[in-house]
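For this view, one protein chain was removed and the others were kept in their places.
Chains: A and B, in written order; residue numbering restarts at 1 for each.
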Amino acid sequence: MTLKTLLTATAVSALVAGAAQAEVKFGALYPFSGGLALLGEESFRGVELAVDEINAAGGIQGEQIELVRGDAVDNNQAIGEARRLISREDVKAILGTYSSSRSIAASQVAELSGIPYFELGAVADEVTGRDLQYLFRTNPTAETMGIMTIDMILDEIAPGLGVEASDLVIGVIHEDSAYGTSVAGHQEEYGAEKGLNIVTVQGYPSSTVDMSSLVLDLKDRSVNIVLQTSYQNDSVLFLNQSAEAGFEPDAIIGGGGGYSLTATEEAVGALMEGVLDVDFTQYAVNTEFTPGLEDFLVAYQNKYGEEPRSGHSLNNYVGAMAVLEGIGAGEGFEPDQIVAAVKAIDIPAGETAAGYGVHFGDQNQNDRAMMMGMQWQGGKLVTVYPRDAAVAEFQIGD
Amino acid sequence: MDTFLQIVANGLMLGGLFAIVAVGLTLIFGIVKVINFAHGEFLMVGMYLTFLLSTGMDVHPYLTAAAVAPALFVLGALTQRLLIQPLMSARDEHVQIFATVGLSTALMNLALLVFGADIANTPAHGVRSQVMLGEVRILTGQLWVFGAAILLVIGLQLFMKKTRTGRAIRATAQNRAAARLMGINDKFIYILTFGLGAACVGLGSSLIAPLYPTSPTIGTYFVLIAFVCVVLGGLGSIPGAFFGALVIGLVDALSGFYIGSDLREAVVFTIFLLILILKPSGLFGTRMNLSHVSP
Partner (left out) sequence: MTDTTSMTQASGGGLSAQKLGLIAVAVLLAGLIAVPVAVGDEFVYHIFITICLFAALSTAWNIVGGYAGQLSLGHAIFYGIGGYAGVILVNLGISPWFGMFAGAAVAVVAAIVVSWPCFRLHGPFFALATIAFLEVFRVLALHFRELTGGATGLMIQLNIGWEWMVFRERLPALLIAFGMLLVCLAVAWAIRSHRLGFYLVATRERESAAKAAGVGTVKVRLMAVSISAALSAMVGTFHAMYLTFIEPESMFSLQFSIQIAMFALIGGIGTVWGPLLGAVLLVPITEFARGALGSEAIGLHGFVYGVVLMLVVLFLPNGIMGVVHRFTSGSEKTEGEQAAPVAAAPRSAVPHEAGREVMRVEGLQKHFGGLHVTNDVGFTLREGEILGVIGPNGAGKTTVFNMLSGFLKPDEGRVSVLSPSGEWQEPATPADFATLGVGRTFQIVQPFAAMTVEENIMVGAFHRHPHVGDAREAARETAHRMGLGPYLNAEAASLTIGGLKRLEVARVMAMEPRILLLDEVMAGINQTDVRRAVDLMLSIRDTGVSIIAIEHVMQAVMSLSDRVIVINSGQIIAQGDPQEVVRDEHVIEAYLGKEFTHA
């Protein structure tokens, strides 16, 4: 036994969970511990279900897929785990990551190693704005989200209220991490482009325990449309404290995060009625537009014994399915073969379980990715926008 | 003007909230002289206990304080006995801080393990209803918190001044060695004080839980703010912590409105630094010798 193998055996294998027999490995890099663990895990479940489905159908290129988990608990760790997946586990590609900052950090590593990296859930623009060769993103971005919010105001809210869009007084508030900041930035920019009157854009830390001053500020400015990009705690706080301050805007449009979660609705009860939400495709949607959604829900229920906690699993599932099937149609698992295979993917809108199509365009961003406009009606989050995906009427005004 | 009054009212109510957390901390920080980073997690544990008891037995969350406060007393006393006391003689006082950091990490992750990252909602049982004071809107629950904070301060103050145990605690705080010579069992006093501080935050958590969603990380926000209140009020001064909390509540609310909600933390911490540097005895503190804190 040489020194090298000895060291390898002791120093390294100890760090690595034992590997099962599998023919082709893919890395799944998500935050599985720490503050983002809940939705990181939820996102991972989507990938897991996609892999189960593909393996049950015979795998890709005749080989079964094994997923190797990596825990991206912070940026340095995201880099370390990406390295481990690439060098120790010898994965052919990495799927991930839910968190934008960890995605950015880890994908730089993959790029330098020449391993394809598929982002299925992180929304920050910077993920695909870097001219990377091996990075692909299937999910819609912060920009999609910002534009969708503004379009919804122009197409549905202003007509529904019977006023000119430019007469609406709009306030944008957001939690101050990368997620809220970039969505709010696009809302501000695109809103101004469309001639909307955005009177204030304010960030706040999502861990805050008091938003009353912010609410009073909005009230003071006579804001009647509020756009909030937030997590759970701050969504609850804002809705509660608005009601307490007697602040009743004509419309509240949440940006994903807390606004898509049932627990938020349980926390605020009736205050949630009529609140709008722009996010990844959720579950109450016109399934003619999202074929495969029902099967996904059944598979989810069977595997985990509960309802999905948010749409993250669905979107990761759709992204993983598209990418893995695309690779399956290719000629091998070498990086350049994978890249060639996924670049050939061409799924039109309305043919995936999330509704949107998949096609990698400029900067390897899926240029068919889109979000959905939803509304809380009778305690359920139903899709109301765009019309062809809607399962319920857009309710606005009285 | 109405808006201004409303902001002031909000600030005071927020101050009441901070106060009920800070009063417990001032006992621990001011008397045992330990930076307890786990104080926020004590609050978090209390809020989860309140949630479990009030949903499990379907009782008003306030009633659960009868069980939560004693439970937290035990948690606090055990922390002092098992974690802090063995380190009291360590050459380096820093180690106590890291011990409480470890406790904080462990408790927070234990909550994550048991309850998941999702928020838990304690039923409001009517404390979210509003009362109008003139044009100003306030939640009944906020008023209860505020009232409880005042009663807690008065109660603790009487306890400290009038009872034998209270006087022993104060004596130990002022001079541990002298107190020991007077026959005071300082170890017992510290255990008692730590437990008492934790019990205060336990009481607070039963009052806070119906107002705020509970999550494993709720404590992290409160703990730094509570330290700010304690230092502002003067180390070890119970009424000081209360008034310090009111000041911070007001600063927080006013700066959130007039300066911007993204900068209010910076404003609060800048004020804290100015006080620490310019008047380390605190706004309301009596002259206290800081050298008691470090040998």
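By our rule, a residue touches a chain if its C-beta (ideal position, glycine included) is under 8 Å from a C-beta of that chain, and two chains touch if they have at least 3 such contacts.
None of the values given here were measured: they were computed from a predicted structure.
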| item | value |
| --- | --- |
| Missing chain: touched chains present in the view | A, B |
| Identified contact with the non-displayed chain, of A:83, A:194, A:343 or A:380 | A:83 |
| Residue, one of B:59, B:263 or B:283, that touches the chain absent here | B:263 |
| Candidates B:97, B:150 or B:283 - the one touching the absent chain | B:97 |
| Contact partner of the left-out chain, one of A:24, A:49 or A:73 | A:73 |
| Hidden partner chain, touching residue among B:31, B:108, B:124 or B:156 | B:108 |
| Sites on chain A contacted by the missing partner chain, in the whole complex | 3-4, 6-8, 10-12, 14-17, 32-34, 37-38, 41, 69, 71, 73-77, 79-80, 83-84, 86-88, 100-101, 104-105, 108, 111-113, 124-126, 130, 176-178, 180-182, 203 |
| Touch residues of chain B, complete complex, unshown partner | 29, 33-35, 83, 86-87, 90-95, 97-99, 101-114, 116-117, 216, 224, 227-228, 231, 262-263, 265-266, 269-270, 272-273, 276-277, 280, 290-291, 293-294 |
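Everything that follows uses one rule, which is that only the chains that are shown with their structure count from here on.
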| item | value |
| --- | --- |
| Chain A-facing residues of chain B, complex | 3, 6-7, 10, 14, 17, 112, 116-119, 121, 128, 130, 137, 139, 212-213, 215, 217-218, 220-222, 252-257, 260-262, 264-265 |
| Touching residues on chain A, where the partner in the complex is chain B | 35, 37-38, 173, 176, 202-205, 207-214, 216-217, 219-220, 232-233, 236-237, 240, 244-246, 261, 263-264, 266-267, 309 |
